[in-house]
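All protein chains of the complex are present and in place, except for one that has been dropped.
Which chain is which? They are A, B and C, in the order written, and residues in each are numbered from 1.
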């Protein structure tokens, strides 16, 4: 079927490629004409303005937007001004679910469907397929099913879940209609929150392994430093450990595969400084948990560790140092 | 080659089965004669005492112990009394790495090798193979390589890590000599610590999803309850979400596969009360981190959530309630 | 000077009493006529409607609102309709600082000042005085200084901070103009966030003390329970410990005083179930930290412990139980 794509960055362009490969027709637009030209060369229909983009789509139009979250509102607004009742706008970016609710409400006045699609898969999606979490009207979701099916990984060679055959639905093909507007990005938000947690769990585990030789390098004990004891004598090969866990262990996972790849490239990860960015989803996950009164110590700790990783020192630490100095005359020790 | 196995519980018995299938000779012993008989019927050589068990092993003997951690010391001691120089005792249970260090030190006086082998794979190991993390003398590890190779999953159909072909070693076959005595159980301990963290990350994520309908069921607001707002209107199907994440998402993993299987059986998990046990490894992981001065907020939060899950209420909570009553006259609200 | 007070609950009524005692004139209103009558009997000027309330105030009017956060907007709106340029509305409740910003913006159009005053002191404020954190226009803050001074504790017999004499200002009298609109409730919000953290720190500490006899009551060890060892043999008297820490220790504090009072009443706190409510400030504190990208593991853990305290079991826990069952056949243990 036909799909329009606005925003031809890494994600948008690769999704177009995957759709073209599967025989769909793609009308594409980007503010950068080179990005458009590149996909035209691969079989897409290029356009030079949102107005032209809308005109080249057949009604009912299906237009997928894949732009940075900060400009989604603007693009949705402009696009909608060229659309008509029963057309569908799909936001495939990382919007906050409350923004989806607001947008779909507004577009509903003009009879335009709005789908929010959380997409996981990163740079690997072109080859592996994209895992998609979808929110919005069932009529639009059903209409776009051929698109979702082509973008998704499909069942592939992943073993089927016992009992799944009785449940039916599209989940095991790698895409899912999660609920009304916002539900797609809500589920994707939680996905990313969990992702932070798993990454931090691996990070901390490898950190403890990396310091398993603490007894070998310990300095002189003093009143300001607790002694480490004599049992931490292991120089663990993290590349080998990350590899061995990939087969047969309880924690085998795609993130572990990536860790193994990183350690295979550089066994000390010295090529990374350790400043870990966070985008909105991890933050929104904790805020949602708080509003729902759900405790989430693990996911929040993972987020806070990222915050801390990007700082030299915090006011919190200085306050603790200052208090220690005040009550005990403790002077700070230089870093060792 | 020949291996002796003491302790024919679920893990020990299945390991024997996997070895028999691979053409090894297994001498077995258990305090329960039925367990011995069952494996004799499958081709193992049965014995009725540790003394007989040791006698039936050819020198240099290789004896694997798979018993509860609490009695390992006793069994190692009795077994060692029937062994001689250059024999090897393998502890495949979940010992604390410091106990390994102590035991291997003691056995070294008699020339007996001691290997500590952390084993992951649970009830699935018979079919999938066991991921093994090994500590101890290289000479004994090398000698037992055929056993480890048979127990391990092998490369299988798991995609190779890029660059791994240059690194060599046994890690990608699913077993690894991690270092001197204790290193195997140390790495296994961290494996379990990470496992707790990943499980908790998924748990919290599903919890936030399960409460995404909070706005629909909220009661009357009062001074003691913060209002939830109107945006949490989603009845998320957790079975479908756990399934959709299995393909193409960043958080695909074996633990997610298991969650999907559990939700497929019972979409609300009402068949579980939520009291989560913990064995020693999760605790030792945090203790090791503390001794190494490594921060591990995620792994510790995962452990503490298990502690809390097994209690009705804690003194900590009562202290908070009591303080609130003292300063603000706040009375506790009944559970809603 | 003259002050109007709307909302004569525990906090509002006691503030009026403290002001009357200090020679101020108080015009009061509450939807409950009995509350008005009680204060009229103590010297206040009663009113039966917001309109009458506004009429009895001399221009420029000073009207303090002390009502539940949920109805503040409504009361502010109605009151403002009876006020004129240069009058001042003070919100002494627990508003979210963003609501203060919105309200003050709206009132500014009519020339009405809006002050947000975070108030700490609880039921003890009548006697001890109220600690006040104030946001809004300096002109209104200055005008109301006599009121703040009377409500505040004053320097009292609390030892002066070294160097404070050079800094001046009102802080050591127990009230502070913190900044523009919202700043007062922002600082009060953080105050409550810290309060949660300190309460939880004490709570956890007493919990570890309460379980210092774990070795005495331990049951039989099994594969699902890590053994506690033999060193936890102490039956600690929590009432005595909370008392001894009150004098000379680093952690002496008002919250400890309250804990000591609670333990003196009931050494096991059996009169509390342990369901700990939370109002908005603790939640907003964490949300503010997240928006500022400040890590706050301690304050968030304190909040989450309150969430958890009000539940029987969580989905997170059930997910962990379900995974354990799936990979290891672990069945849940009954509570001990």
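Heads up, the rule we're going with is that a contact is a pair of C-beta atoms (placed from the backbone, for glycine too) under 8 Å apart; a residue touches a chain by one contact, two chains touch by 3 or more.
Computed from a predicted model, the values in this text were never measured in an experiment.
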item	value
Neighbouring displayed chains - absent chain, whole complex	A, B, C
Contacting the left-out chain in the complete assembly, out of C:30, C:195 or C:317	C:195
Sites on chain B contacted by the missing partner chain, in the whole complex	250, 278, 283, 286-287, 290-291, 293-297, 300-301, 303-305, 307-308, 310, 314, 316, 327
Residues in chain C touching the chain absent from view	97-98, 101, 120-122, 125, 128-133, 152-159, 161-164, 167, 169-176, 178-180, 182-183, 186-187, 190-191, 193-198, 200-205, 207-209, 211-212, 214, 226, 228-229, 231-237, 239-241, 243-257, 260-261, 264-265, 285, 288-289, 291-299, 301-302, 304-305
Interface with the unshown chain - residue positions in chain A	10, 68-70, 122-124, 199-200, 202-204, 206-207, 210-211, 221, 223-227, 254-255, 258-259, 261-263, 269, 272-280, 283, 297, 301, 305-306, 308-330, 332-336
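Criterion: only the chains that are shown with their structure count from here on.
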item	value
Distance-maximising chain from chain C - centres being C-alpha averages	B
Between chain A and chain B, centroid-to-centroid distance (C-alpha), Å	29
Sites on chain B at which at least two other chains make contact	122, 200, 202, 204, 207, 211, 226, 254-255, 261, 297, 301, 305
